[in-house]
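To start, I am sharing the structure in question, which I have written as C-alpha cells.
With one protein chain held back, the other chains of the complex are shown just where they sit.
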Amino acid sequence: MFEIAAIVIVLGAILVLYRALKGPRVYDRALAVNIIGTKTVILLALIGFIYERPHFLDIALVYALINFIATIAFLKYMETGGLD
Amino acid sequence: MDIQAIITGILLALGCFFIVVSSIGIVRFPDFYSRMHPAGKSDTLGQLLVLSGLMIYEGFSLVSVKLLIIIVFIFIANPTVTHALAKAAYVSGLKPWKKEEGKND
Partner (left out) sequence: MSFVITALIMFIFWILLSGEFSFILILSGVFSSLLVSYMSHDLLIGEGNIKLGIKRTFRFIRYLPWLFWQIVMANLDLVYRTLHPKMPIHPKIIKFKNDLNTDLGMVILANSITLTPGTITIEVNENEFIVHTLSEESAQSLISGEMQARVKKIEGKYNV
C-alpha cells in the first residue's frame, strides 16, 4: 500500500520535473523546485513507514523547514539581488 | 484487513490523486499565475490527506504527533511560499495570460 503511494508520488514529481526543465521563466522553475521539495517530504514520511523506521520523520520535518527557507531565500535574492 | 488499514488506504489513494492532478495542472496550465493555483491548493490538500492517512495507520503515539507538526507546518508554509512567488513575479512585471489575446508564453 505505501509502496504504491510512493511510486505514484515519484511519477508526479517526474511530471513536475518537466516544468522545471522547460519553464520559460525563472519563477516557473522556482515553483517546480518547491513542489518537488514538498513531494519529497511526503516521500520521506512514506519511506519511514515502508521500512518501519520512524526516524525518517525527523528528516521529513527538517526537509520541510529547509525547503521553505530555501525558496524564500531564493526569491529574496531574485528580488533584491542580495541577501542582506 | 482491519478498519484502520482500509481508511488509510482510502486517504492515501485520495491524496495521491490530488498530488498527481496538481502535477498535471502545473504541466498543462498556460501561464505562471494559473500554474500557482494547483501548486497552492491541490498539493496542500494531497499532502494533508496522505499524512493524515499515515497518522490513522499509526494510531496515537509520538510518531503521529510528529506527523501532525509536519501537517500544521505545511498548512502554513505552502500558501506563504505561493504568495511569495506570486508577489515576486508581480513585482517583476509579469503580465497574466488572457484567453482572448492568445498565448504570450
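Note that the chains take the letters A and B in the order they are written out, and that residue 1 is the start of every chain.
Everything below uses one rule, namely that a residue touches a chain if its C-beta (ideal position, glycine included) is under 8 Å from a C-beta of that chain, and two chains touch if they have at least 3 such contacts.
Values in this document were obtained by computation on a predicted structure and should not be read as measured data.
The chain we do not see here touches B in the full complex.
The missing chain lies against chain B, touching residues 18, 21, 24-25, 28-31, 33-34, 36-38, 40-42, 44-45, 62, 65-66, 69, 76, 79-80, 82-83, 86-87, 90, 96-99.
Keep this in mind: only the chains that are shown with their structure count from here on.
The distance from the centre of chain A to the centre of chain B, with each centre set as the mean of the Cα atoms, comes to 11 Å.
Those residues of chain B lying in contact with chain A across their complex are 5, 8-9, 12-13, 15-16, 19-20, 22-24, 26-27, 32, 35-36, 39, 43, 47, 50-51, 54, 57, 62-63, 66-67, 69-70, 73-74, 77-78, 80-81, 84-85, 88-89, 91-92, 94, 105. Within the complex formed with chain B, the residues of chain A that make contact are 1-2, 5, 8-9, 11-13, 15-16, 18-19, 24-25, 27-28, 30-32, 34-35, 38-39, 41-42, 45-46, 49, 54, 57-58, 60-61, 64-65, 68, 71-72, 75, 78-79.
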